[in-house]
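The structure under discussion is supplied below as structure tokens; questions concerning it will follow.
The complex is shown incomplete by one protein chain, all other protein chains being positioned as in the whole.
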Amino acid sequence: MSTRLSPTRVALYVLLVLISLVYLIPIYMTFITALKPPAEINLETAWIPSRHLYWASFADAFNRMFPNLRNSLILTFFGTILSALLGSLNGYVLSKWRFRGANLIFTLMLFGMFIPYQIILIPLFQTLRNMHLYGGLPGLILAHVVYGIPITTLIFRNFYVQIPNEVVESASLDGAGFFEIYRRIVFPLSWLGMVVVVIWQFTQIWNDFLFGVTLTNHEWQPITVALAYLAGGQAVQWNLPMAGSILAALPPLLIYIIFGRYFISGLLAGSVKG
Amino acid sequence: MRSRKDRLFAILVLSPSIVLLGLFVYWFIGQTIYISFTDWGKVAPLAAHPPIHFVGLENYKTLFTGILEGRFRQDLVNTFFFTLFFVLGSIGLGLFLAILLDREPKGKGFFRTLFLYPMSLSFIVTGTIWRWLLAPRGGVNVLPRLVGLPALRFEWTNSRTQILQFDWQDLPKLTVLVVAAVLAFLVVRNLRRGRKWQGLFTGIPAVGLVLWYVFGGDLIPSAGLLFPEKHGFNLAIIGIIIAAIWQFSGYTMALYLAGLRGIPEELRESARIDGCNEFQMYRRVALPLLKPITLSAVIILGHISLKTFDLVFAMTGPDHASTDMPSVLMFIRTFRGNQFAIGAAIAVVLFILVALVVIPYLFSALRARSST
Partner (left out) sequence: MRFMKLATIILVTIGLLALTGAVFADQKKLTGKLEIFSWWAGDEGPALQALIDLYKAQHPDVQVINATVAGGSGINAKAVLKTRMLGGNPPDSFQVHAGQELIGTWVVANRMEDLTWLFQQQGWMDAFPKGLLALLSTDKGIWSVPVNIHRSNVLWYIPANLEKWGVTPPKTWDEFLQIAPKLQAQGIIPLALGTTWTAEHLWESVALSVLGPDKWDALWKGELSFTSPEMLKVWDLFGKILQYTNSDASSLSWQQATDLVVNGKAAFNVMGDWAAGYMFTTLKLQPKKDFGWEASPGTDGVFMMLSDSFGLPIGAPDRDNAIAWLELLGSKEGQDTFNPLKGSISARLDSDLSKYNIYSQSAAADWQKDTIVGSLVHGVVANERFMDGFATVMDMFLNSRDPSQAANASEAIALQSGIGK
């Protein structure tokens, strides 16, 4: 199986390297543009890096986006944790507790995943305002948690379906109730499912722009709005938004690097078949 | 045994989600549907209490037969082709990458993270970068020069070439043909499996439709437009497809990697013992086992593609009909043109499209699930 340096093996590595280069092209472009002074940014010389690396873009972008970094971190942290918890509980109920209409409820929940966000923007705004939640992070977090319920429930439900019913049955025969079973059996087994959910929700919430810009006041806007600001203006100085996007992409990238392999294991452990 | 108290807990735990989704999803959808049946957007749409009148299906008629909304119909065609190639491409590339990584090369972790990372970027960032990369003047067209070849001359998103052209007026006729073809396929399959009665039941309508098309073709109603309207596959979409595949093939790769890892080693060994080489092993053993993954990937990618907004907007701006999608049109009609009712109608159509893709999957998934 692991024959070294056979022609197929070489071909494999060549293919991988070539494809990797293709994947890296956009990153390359982003980096060299971020490192150019504005006057040098031109379609003609787009591929050619600047002679002198203009590191000021990163410092400048960082300074401008910094206040929003706090907002994004709080938003994403709480949004992800809350969606994960809610999804886990929902998934537990829908996979281990049969009752009439459970399937219907699951379908209806799932359907919520598929709405495009532009449709519900105005009613969402009005509703949050009526709830006195407009303007700050709690309202935004609520919006993300609500629209994250379908996907997190789906992931956890498929994950928990893998837990054999006998385990749950025997626990309840021992006298464990609803919450004990969750606490002692289901929750400790959720690690991989959590990873998938955390990665997915973190990415979604961190990268969201539309909700972030509409539902919050100026001081509570997330980092995506600051990024759009950098790319605004009459004559965009592209080194700034390019540097800004690199910085803004670091936290999700970090999450992917650290948890990437668990993502795959998590998908294997159950969400895959769903 | 499940006590009644536990059942109560179960429903209580579920109820916040039910209430929240009921409000934030279903009530909002209801509102949107209602707005689509009114003329909000006619006079002073932004007033504190705008005058609203019920107009029934008027907005939908405008969308599907009005002269000025040819762009909407093109968007539908665009989104069809985009979804088709995006899903096929992502699945194909994802599967290919998964198989490559399944061979356990050195540095597997690095490659895996590399292919996965585009998913962590926001669509807005991806769109802006790919816009630069696909500018005909600079961008990837210039790359071959690095190895001494002449520059590419493809216009990417600027392309005004359209292939597979058809006239929108012929759409009902084409639908009849497609339905007949699907039925014919089912007939053949039924007969092959020896299901004679089902073969008959599908065969009769199939033959009937074909006869209708051939002999009574003119009796099939046209699509209701005043003039013939050409639509087709805009080559400009290819640029968007490439950017979208770049972003999402990591996800399908992860799905397939997980699936491949889930194939028991014994199955692979027995295939090898039977004399299959690696390629055949994948084709005969692995692929069929990966079918459920393929299905779920198709659904997820399909609905993402129907919702695509940020990517298209960032790559080609708000007024580029050859790459336009219904979600972009909905956004600008509502917030730039103040036509809230038309925007709502487009949203409802989008919604129905997503439902068409998703509902069959949900049915089959639940039917399988209920046997667990």
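Per-chain residue numbering starts at 1, and chain names A and B are given in the order in which the chains are listed.
As a convention for this text, a residue touches a chain if its C-beta (ideal position, glycine included) is under 8 Å from a C-beta of that chain, and two chains touch if they have at least 3 such contacts.
All values derive from a computational prediction rather than experimental measurement.
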| item | value |
| --- | --- |
| Absent-chain contact - pick from B:Leu14, B:Leu116 or B:Leu134 | B:Leu134 |
| Sole contact to the chain not displayed, among B:Phe9, B:Tyr213, B:Phe335 or B:Tyr361 | B:Phe335 |
| Full-complex contact with the absent chain, from B:Ile33, B:Ala321 or B:Ala355 | B:Ala321 |
| Omitted-chain contact residue, chosen from A:Leu16, A:Leu89 or A:Ala231 | A:Ala231 |
| Residue ranges of chain B at the interface with the undisplayed chain | 43-48, 50, 67-68, 70-71, 124, 131, 134-137, 155-158, 160, 313, 316-322, 331-339 |
| Touching residues (missing chain, whole complex) on chain A | 38-39, 42-44, 121-122, 125-126, 129, 134, 209, 213-214, 217-219, 225, 228-237, 240 |
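We take it that only the chains that are shown with their structure count from here on.
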| item | value |
| --- | --- |
| Partner chain A, residues of chain B touching it in the complex | 1-3, 5-7, 9-11, 13-14, 16-18, 20-21, 23-29, 31-32, 97, 100, 103-105, 109, 111-126, 128-130, 132-133, 135, 137-140, 142-143, 146, 246, 254-255, 257-259, 261-262, 292-293, 296, 303, 306-307, 309-310, 327, 330-331, 334, 340, 344, 347, 350-351, 354-355, 358, 362, 365-366, 369-370, 372 |
| Residues of chain A defined as touching chain B within the complex | 2, 12-13, 15-16, 19-20, 22-26, 29-30, 33, 43-44, 46-47, 86, 89-90, 92-94, 97, 99, 103, 105-120, 122-124, 127, 143, 146-147, 149-150, 153, 161, 172-173, 177-179, 203, 206-209, 224, 227-228, 231, 241, 245, 248-249, 252-253, 255-257, 260-261, 263-265, 267-268, 272-274 |
